[in-house]
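Here the structure is laid out as structure tokens; the discussion comes afterwards.
Here the complex is missing one protein chain, while the rest keep their positions.
Moving on to chain A:
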Amino acid sequence: MKVVAAYLLAVLGGKASPSADDIKGILGSVGAECENDRIDLLLSEISGKDITELIASGREKLASVPSGGGGAVAMAASAGAGGAAAAPAAAESKKEEKVEEKEESDDVSFADTSFSFYVITLHDCPFGYGLQSL
């Protein structure tokens, strides 16, 4: 999950296409560990795609997922973005596999969907609402 967050953070910082080094730099600044595989996988999934598009398309798909599953999908999506594309997701938990089976979209678009779901979750994270209650 943090890899995507670091990526998006780099994009906010003005880099249209963050590199693996950018992501490592960001994660490293607070001592967060980063797995090169994850970073490379994310970058290869994203390359050539417009992040705004991904978010928009993910938003539509998210709307069609029942809300109960939404949370689980979002969390699994973070693992899913790493695991789904590299099919044998041995390192990830079984929970992710169960959600993958429930998911109806085909495998080809699952990685897109997962990432989009995940990005939506980040963007719609209701921090704004939380802040109002401070």
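The criterion applied here is as follows: a residue touches a chain if its C-beta (ideal position, glycine included) is under 8 Å from a C-beta of that chain, and two chains touch if they have at least 3 such contacts; residues count from 1.
As a convention for this text, contacts and distances are computed from a predicted model.
**Q** According to UniProt, what is the chain that's been left out of this complex called? Choose from "60S acidic ribosomal protein P1", "Palmitoyltransferase", "ubiquitinyl hydrolase 1" or "ABC transporter I family member 6, chloroplastic-like".
**A** The correct option from "60S acidic ribosomal protein P1", "Palmitoyltransferase", "ubiquitinyl hydrolase 1" or "ABC transporter I family member 6, chloroplastic-like" is "60S acidic ribosomal protein P1", the UniProt name of the unshown chain.
**Q** Over the whole complex, note the residues of chain A touching the chain we left out.
**A** Counting only chain A, the missing chain is touched by 1-2, 5-6, 8-10, 12-15, 22, 25-33, 67, 70-72, 74-75, 121-134.
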